[in-house]
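Left out: one protein chain. Kept in place: all the others.
Each chain gets a letter, A and B, in the order it is written, and its residues are counted from 1.
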Amino acid sequence: MLARDRKSQGVGPRTVSSSVRPATDATRVPDDASLLKMLYYMKLTRALETRIERKLYRQGKIVGGVYVGRGQEAISVGAAMHMRRGGGEDHDDIVSPSHRDMAVFLMQGVPPEKILAQYMGRKTGLTRGRDGNMHMGDLRHRLIAFVSHLGDSIPVAAGCALTFRMHGTDQVSFCFFGEGATSRGDWHEGLNFAAVLQLPVVFICNNNQYAYSTHVSRQMKVERVSDRARGYGMPGESKDGNDVLVVYDAIGRAVERARHGEGPTLLEFLTFRMTGHSAHDDAGYVPKVLFAEWERKDPIRRCEDDLKGRRLLDAGAVQAMESRIEGELDEAVAWAEAQPYPSPEECLTGVYHEQA
Amino acid sequence: MRNPGLSRSQLLEIHRFICLNRMVEDRLSALYRQGQIHGGLYSSLGQEGISVGTAYALAPEDLLAAMIRNIGSLLVRGVAPLTLFLQFLARGDSPTGGKDGTLHFDDLEKSLIGPISVLGTLIPVMTGAALAARMRGEDRVALTYIGDGGTSTGDFHEGLNLAAVLNLPLILVVENNGYAYSTPTHRQFAVESLAERGPAYGIASETVDGTDVLAVYAATRRAVERGRQGGGPTLVECRAFRRRGHAEHDDMRYVPKALLQAWEKRDPLDRLEEFLLDEGHATKKELRAVREGIGPSLDEAVRTALERPYPPPEETLRDVYHETE
Partner (left out) sequence: MALTTYVEAIKQGIWEEMERDERVFILGEDVGVYGGAFKVTEGMLDRFGEMRVIDTPISESAIVGAAIGAALMGMRPIAEMQFIDFISCAFDQITNFAAKNRYRWGAGVPMVIRGPSGGGVHGGPYHSQNPEMYFVHTPGLKVVAPATAYDAKGLIKAAIRDEDPVIYLEHKYLYRRIKEEIPKEDYIVPIGQAAVRREGRDLTILTYGAMLYQALEAAETLAREQGIQTEVVDLRSLLPLDKDAILKAAKKTGKVLVVHEDTRTGGIAGEIAAIINEEVFEYLDGPVLRVTAPDTPVPYSPPLEDFFLPNKEKILKAARQLAAY
C-alpha cells in the first residue's frame, strides 16, 4: 500500500529491486595479452610501492605518510582492465581510487616517475607538492583525487555517474574504498543515492580486514560487506580479491550492468593488508599467523603460476619482466629525485580559479 | 487485529492514549490556525498507533527519544498535555524555556531525550545512551524513531552500524509513512521494505502494520526482549501514512487523493475501537466517554498555557554553557 504513484521518466528509479538480477554465470577470461598485462601491472605496482615504502621512505626521501596496497594488487588491476579510456570526455570512464589502488593510476596512464615526484613533494608531482602520497588526481587520466575522509568519494563518484545518465552515455564510474569506509555516513548516502537514481557506478570494496588497527569484526556485524547491497536494492557479491581472474570477471559483469543502464553494483573483494596501515605502523596488532596465511594466497604469485600453467610465461620471462620493471623504476626514481620542489610562493596560488 | 496478551485495562489504556494523542494534536492545530504557534506543527494523524504502541511496550526506565510526530510516545511516558502546550506556545515555563519549539525537548527524569531538526542524529545519540546504560549495568533498552526519509541520512547508517557492532539494545522504529515532505518513498530508497536494511547491519528486523497498534506493540515487545537478552538492536518498520501535510502549512497537493482515502480507511483509532467492540472489551458508550472525559481537561490545559507569560528577553543569554548556582 505504499506510495508508488508516479512513474518516473527522467533521473529516477527505473526499477524496484526485489528482483535483483543475478550475475550471469559466464566467466570472462581475458586473452593472453591481457593476462600478461595484468601480471605486469601487478608486479609494477608491487615494485613501485616496495621502493616507496621500504627504500625511499626509510631513506627519508618521501614527504609524509606512505600507504600501500601490498597483497591487494589484483583488485585494482582486475578492475582497471575494464576502464574505458582514450576516447574523450563522452567516452571514457571515470575512476575514484582509494589509497590502496596504485595500479589504477599506472593503468590509467600516470607514469611511475610522476607518482614518485608526488610522493617526494616535487613540483612535477600530480598535485605540484600541494598534497602527498595517494592523494592525487588528474582528469586527463580520468582520475579523481582521494581525500583522507573515507567515504567522501562515494557520493562524488555517484555524481559523476549522474552526469553520464544525464548525457545518456554508457560511461561508468568506478569507485574504490576499503571495508572501514563502509561505516561512514557518506558511504550510505552515496550508495542509496546511486541506487535510487539507478546510476552507473561500480562500487568496489577491498576488504583487507583491518582499518588501521580495527578488525573488520569491530567495523560491522555482517559477515560480508556485500550483505549491505540488498539494503539498497542493488546486487552485491563477495569474491576472492587475491585472484585477478575472479576480480576481472566480477568487475566485468558489474560494468556491463552499469553500461546497460541497470544501475550500480556493490562488489566486495576479500583480501589482506600485508603491511601496516602506513609505513610507520608495524601492525603488531595483527596476528602473525594471518600474514603467513595470506602470504600463501599472494595474488601475484598465483597469477604468475597460473600464467606459467597456461604456458604464457616461463621463469626466464618472469625474470625479464621483473628486471624490466626494476630498470624502469631506477630511471623513474632518478628523474623524480632530480625534480625541483615548488617555489615557496606557490603556496598562495590556485586556491581559486585564475585567469590564464 | 490480535490481542498480544494485554489485559482489558491495558487495552483501554492504549485506547485512551491514542485518543489523547489525537485530541492534543487537534488542539495544537487549532492554536496554529489562531496564530498562537510560532514555528511549525507536524501532525501524526494516522500514525498515533506507532507512537503509542511502541512507547507502551517499554518500561518506564527505558530510554526513549521521540521524533516530531511522536507526541503519543511522550504522552505514554507521562508528559502532561500542559507541558506540550507550553512548549508549542513558546512560554517561559516550557521544557526549553521558550528556546526551542515542537517536540524538541528532553526530560531526563522520564528517560526522554529530545530530537533536533536534523534527521538521523538521534540514532547515534541513542546508541550512546544504550552504551552508557550497559556500562553502568542498567537493564535499559533505548528506543527511537526515524521516518522513511531519515533513513537516507548518514547518521542513520553510522548509528545503526555502531549499535550493531556493539550489540546494544537499540530499537529503531522506522515510521514509513509514504512521504518525506513531498518525496515519495520510491525516490527515497530502492528497496521494497526498509526491514531489508536489518540484514545489511546484521540485526533483526521486521515490518508491521503501523495502523494496528497491537501489532506495533507486539513487535516492539519482541524487540525489547531481544535487547534485554543481549540479542542486540532491532529495526522495526511500521507502515502507515502521513495523512496531513509535512507540516501544518503544507496542503500536500502532491499526494494522490485515492491513496489518502485508502489510508483513511485504516485509521488506527477506528481500528482499535472496532477491535475493542468486537471483542467485547468496551461499549460504544464507554469509548465515547473516554473522549468526552479528555476534552475538558485539554481545554483547561490550553487555557492555562495561554495565560502563562513568555520568557523574559534576557533568558536568551542563559544556559549556553554550564552555569553554577
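Just so we're on the same page, a residue touches a chain if its C-beta (ideal position, glycine included) is under 8 Å from a C-beta of that chain, and two chains touch if they have at least 3 such contacts.
If you're wondering where the values come from, they're calculated on a predicted model, not measured in any experiment.
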Among A:56, A:157 or A:247, the residue in touch with the chain that has been omitted: A:157
Option touching the unshown chain, where A:78, A:190 or A:236 are the choices: A:190
Full-complex contact with the absent chain, from B:59, B:80, B:118 or B:262: B:118
Chain A residues touching the omitted chain (full complex): 6, 8-12, 89, 94, 126-128, 130-131, 135-139, 144-145, 147-149, 152, 154-166, 173, 185-186, 189-190, 192-193, 196-197, 350-353
Interface with the unshown chain - residue positions in chain B: 38-40, 90-92, 94, 96-102, 104, 116-120, 149-150, 152-154, 180-183, 187-189, 254, 310-317, 320
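Following the convention adopted for this analysis, only the chains that are shown with their structure count from here on.
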Of all residues in chain A, those that touch chain B in their complex: 1-6, 8, 12-13, 16-18, 183-189, 192-193, 195-196, 198, 218-223, 227-234
Residue ranges of chain B in contact with chain A within the complex: 152-158, 161-162, 164-165, 167, 176, 178-179, 184-192, 196-203, 232, 239, 241, 255-256, 259, 262-263
